[in-house]
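All protein chains but one are shown in place.
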Amino acid sequence: MKLAVIYDSKTGNTKQAAEWIAEGMNLAEGAEARTFAIGEVDENFVAQSQGIVIGSPSYCALMTADMRTWLLTKAGKLGLGGKLGGAFATEQYTHGGAELVIQSILTNELVFGMLCYSGGASQGKPVIHMGPIGVNGNVESHNGMEHYRDYFRVYGERFARKALELFS
Amino acid sequence: MKLAVIYDSKTGNTKQAAEWIAEGMNLAEGAEARTFAIGEVDENFVAQSQGIVIGSPSYCALMTADMRTWLLTKAGKLGLGGKLGGAFATEQYTHGGAELVIQSILTNELVFGMLCYSGGASQGKPVIHMGPIGVNGNVESHNGMEHYRDYFRVYGERFARKALELFS
Amino acid sequence: MKLAVIYDSKTGNTKQAAEWIAEGMNLAEGAEARTFAIGEVDENFVAQSQGIVIGSPSYCALMTADMRTWLLTKAGKLGLGGKLGGAFATEQYTHGGAELVIQSILTNELVFGMLCYSGGASQGKPVIHMGPIGVNGNVESHNGMEHYRDYFRVYGERFARKALELFS
Partner (left out) sequence: MKLAVIYDSKTGNTKQAAEWIAEGMNLAEGAEARTFAIGEVDENFVAQSQGIVIGSPSYCALMTADMRTWLLTKAGKLGLGGKLGGAFATEQYTHGGAELVIQSILTNELVFGMLCYSGGASQGKPVIHMGPIGVNGNVESHNGMEHYRDYFRVYGERFARKALELFS
């Protein structure tokens, strides 16, 4: 089953997070996950995918303008209705708006007719509330993307297993 | 297939909306929808339901305190993970916060591990973005719940058809 | 005291709303309010303004991509910190996402260091929760921008009076 992780990344942190999610997805037998920067999306692959996870860094507590533009001009034409949808984000501060980015991506996915899923508390610990977040180490010395690696991977695996359960 | 619509209602508007949603659900062949006020939830019926839609009036742009309490103390114990989840709301002004109520209910459903679904734009018109909203006629003379009846019904029917498609 | 209403508008509804807000503002003695489309902002006027209200139509329950781009690339350079900030939105359906648009604009304004203000319930009726919303009549036959005219005007007047009270 094809699964796509689509992201905007300016410095590499969100790209890294996308790759960890795809790694987690590929742990689920039967999953074939790929990652795409928004400028290089393989639309055939996405059209055939049963699950799509979308991510952006937080810019002033909102998604990037490029991601916003992509969601409106491209994503709406990809026939996402009925697919499983997820979201993730990165930020420079723990209070930097990544949860709001995730919530707005999920809202957009709902408007596309997607089934939004995070696993939440239903899969045991770690609880992943709406989606995984990574705080890079640019500003907060105690932080860094590596702390969040397992969250991205476990989220990817849970997401893939749910897609396989629903659509196989 | 059992489907539950659970609501808090103070003046009857949200109860009315819940009943319209259940009417719409029951138009889908194979659906058995029931409505419950939060104080009178049949927990067996909910446990057997494949889809749950939760609604609240907007109080200061947030769900009621009773609904918040119910979600935390009761809903978390109902094993909602994996079920289809939806949300609706009512308000006294068009700008009165109902969309925020819906968004916060859906966020809570995600944390419970539910699959959130509204149909969005994928089912043609009317587009129902995150969930249906009714503005009662208490304050805005041009408004009234009857204007919103078809939204609640079509939302209920779409939700039920998706649950039947996913889980039958 | 200068006050600016800045908007993105595709069909004229949001422009109309902006003009009603400015009309309301100009009812407050001492206020000099002007409206600007995002492509035609008089940056000197904005820099001298003590209050800024920003509005967008809802596109898939988010602000337009143009407004998102403008907020990130232009607004951040306008030195908005410490100014009074407000927001408004328009939508095609009552459940169409305008409240989410307002909330995300206000969040962005907070990140710019603005003082966000709507008046809320503190000024009597009509209560204007986060900001005024207009539902145009393109889709909902019972709706139309004219229904919302007074909300925009009263919001504008309250906003201007608060700016005058704080900064005169």
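In order of appearance the chains are A, B and C, and numbering begins at 1 in each one.
The rule is simple: contacts are C-beta pairs under 8 Å (C-beta built on N, C-alpha and C of every residue); 3 or more make two chains touch, one makes a residue touch a chain.
Source: prediction; values computed, not measured.
**Student:** Pick out which of B:54, B:87 or B:100 touches the chain that's been left out of the picture.
**Tutor:** Reading the full complex, the residue touching the unseen chain is B:100.
**Student:** Residues on chain C that touch the omitted chain in the whole complex?
**Tutor:** Residues touching the hidden chain, for chain C, are 76, 80-82, 84, 103, 106-107, 110-123, 127, 129-130, 162, 166.
**Student:** Touching the missing chain, which residues of chain B?
**Tutor:** Missing-chain contacts on chain B: residues 59-65, 68-69, 71-73, 76, 97, 100, 104, 107-108, 110-112.
**Student:** Pick out the residues on chain A that sit against the missing chain.
**Tutor:** These residues of chain A touch the chain that is not shown: 60-61, 93-100, 102-103, 121, 125-133, 135, 139-140, 142-143, 147-148, 151.
Just so it is clear, only the chains that are shown with their structure count from here on.
**Student:** What whole-Å value do you get for the distance between chain B and chain C if each is reduced to the mean of its CA atoms?
**Tutor:** Each chain reduced to its C-alpha mean, chain B and chain C end up 30 Å apart.
**Student:** Quick one: which residues in chain B touch 2 or more of the other chains?
**Tutor:** 103, 121, 127, 129-130
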